[in-house]
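Sending over a structure as structure tokens; questions will come in a sec.
Left out: one protein chain. Kept in place: all the others.
Let's turn to chain A:
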Amino acid sequence: MRVLNIAATGMEAQQTRVEVISNNLANMSTTAYNARRADFADLHYQQVTRAGTINASDGTVLPAGVQLGLGVRASAVSMKVEQGSLQATGGNLDVALEGRGYLEIQLPSGLSAYTRDGALKRTGDGLIVTADGYPVIPEITIPDETRELTINANGEVYAYFDDQVEAQLLGQFTLVAFSNEKGLEAVGSNNYLETAASGQPLVGEPGTDGLGTFRQGYLEASSVDPVREITELIEAQRGYELNSKVITAADQMLGATTQIR
């Protein structure tokens, strides 16, 4: 009996939705986190009576046949690529990205990863790294005697020294854009990897070619909207209950069938 299977696919779909929502809520304070959404699609249809069949009793042609659906499946968990709000932190190595683009970082494996998390740190050697300690590409080193550090909108890093009036340019950050950001593979720690679906990384200067700009002293907040997530959660819970009711009803019908003498 297919009813039980159909209701089971429905429960599974709602559970996937709850999992996505719980991950969103868990990351509601994660820097530069983009909320995800589960999309569903219906499953294959079973042809019971084809349309256009000739009615046996009076010869008329049936305008619409009988098609019965076989349930639901998750078609995608898509990322909502949108700018999160900016939070002032005052940290001179906290940079928020306004607009498109990712910072490129170097993983220990030698591969590049991409992130929008601009909570940067400085190693003992003065190298600018992410919170996990991966160096940002291009590598910029801050000298020990630096008194103050400024990062302008174009990603240029300037250092002020005690013995100099003029600021000294240490280097410039680049930004990387992808033609299909939704195709990036999330690998945790706010990092993404390039995939065949995302396209090649397109490196450019901040503020040009549609790329975003830097804002020092701010961090990009998570784009999770708790109100939306909670309403979705309630919907998913009720959807789950409805599907379980179908299972109960189908079970009782089956029970009745087995009692035929």
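Here is the rule we use: a residue touches a chain if its C-beta (ideal position, glycine included) is under 8 Å from a C-beta of that chain, and two chains touch if they have at least 3 such contacts; residues count from 1.
Basically, contacts and distances are computed from a predicted model.
Chosen from "Copper-containing nitrite reductase", "Transcriptional regulator", "Flagellar basal-body rod protein FlgF" or "Branched-chain amino acid ABC transporter permease", the protein name that UniProt gives for the omitted chain reads "Flagellar basal-body rod protein FlgF".
Within the complete assembly, A:V3 is the residue of A:V3, A:L127 or A:V203 that touches the hidden chain.
Per the touch definition above, the residue from A:S85, A:T150 or A:S179 contacting the chain not shown is A:S179. Residue-level contact of chain A with the missing chain is found at 1-3, 6-7, 9-10, 13-14, 17, 37, 39-45, 48-49, 51, 55, 57, 62-72, 75-76, 78, 80, 82, 99-100, 177, 179-180, 182-183, 196-199, 202, 209-210, 235-236, 238-239, 242-243, 245-246, 249-250, 252-253, 256-257, 259-261.
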